[in-house]
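Worksheet: the structure to be examined is printed underneath.
All protein chains of the complex are present and in place, except for one that has been dropped.
Here is subunit A:
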Amino acid sequence: MKLLLLIFLVQAVLQTIYLPASQGTVQPMDARLIEQTCKQTPLYNLCVSILKSDSRSSKADVTGLALIMVDVLKAKATGTRNYIKRLLRGNLKRDVRHGLSSCAEVYNSVLEADVPVAIEALQKGNPKFAEQAANDAAIEASSCERSFSGHSPLTKSNKSMQDVSSVAAAIVRLLL
């Protein structure tokens, strides 16, 4: 009887330690995978902060981490595409409008081609197409930035896209 009570108490103590982990805090083991993975990307801090703030990362393998990064890429591209649409409604100089239209096409391509290909390739186990897609997204973001002859209203967004894409591509490379 006393033994059973003791076991029960020990269980309860252990659960208070481990239950929070299942709700989003990263356990030591999972943190190691994230850190080791991110070390092999060009932007360690960005990689770690993105992955750690996504609760799926605690249970993810490298493919899962890559998918999380692609999700973030998708979210950023969606945000930028929406921003471009808003800007295009305004009164703009011709060269700015021209640059924004070019960028709208770029971000459409990222969302309609690169992201779906990356997700499908990762989920179905043919990661090289995901690497190509992530690289394409980075290049396209940089070409959007250069389509402005003067000041670019999208510098932050483009840089952010390039960053996340290069991290995603580096994570996918680990699977090849």
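In the analysis below, contacts are C-beta pairs under 8 Å (C-beta built on N, C-alpha and C of every residue); 3 or more make two chains touch, one makes a residue touch a chain; residues count from 1.
Keep in mind that, in the parts below, contacts and distances are computed from a predicted model.
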item	value
"non-specific serine/threonine protein kinase", "beta-fructofuranosidase", "Sterol regulatory element-binding protein cleavage-activating protein" or "Glycosyltransferase" - which is the UniProt name of the missing chain	"beta-fructofuranosidase"
Residue of A:66, A:106 or A:154 in touch with the missing chain, whole complex considered	A:106
Those residues of subunit A which, in the complete complex, touch the missing chain	1, 4, 7-8, 11-12, 15, 18-19, 21-24, 32-33, 36-37, 42-43, 45-46, 49-50, 53-56, 58-59, 61-63, 71-72, 75, 79, 102, 105-106, 109, 112-114, 116-117, 120-121, 123-129, 131-136, 138-144, 146-147, 156, 159-160, 162-166, 169, 173-174, 176
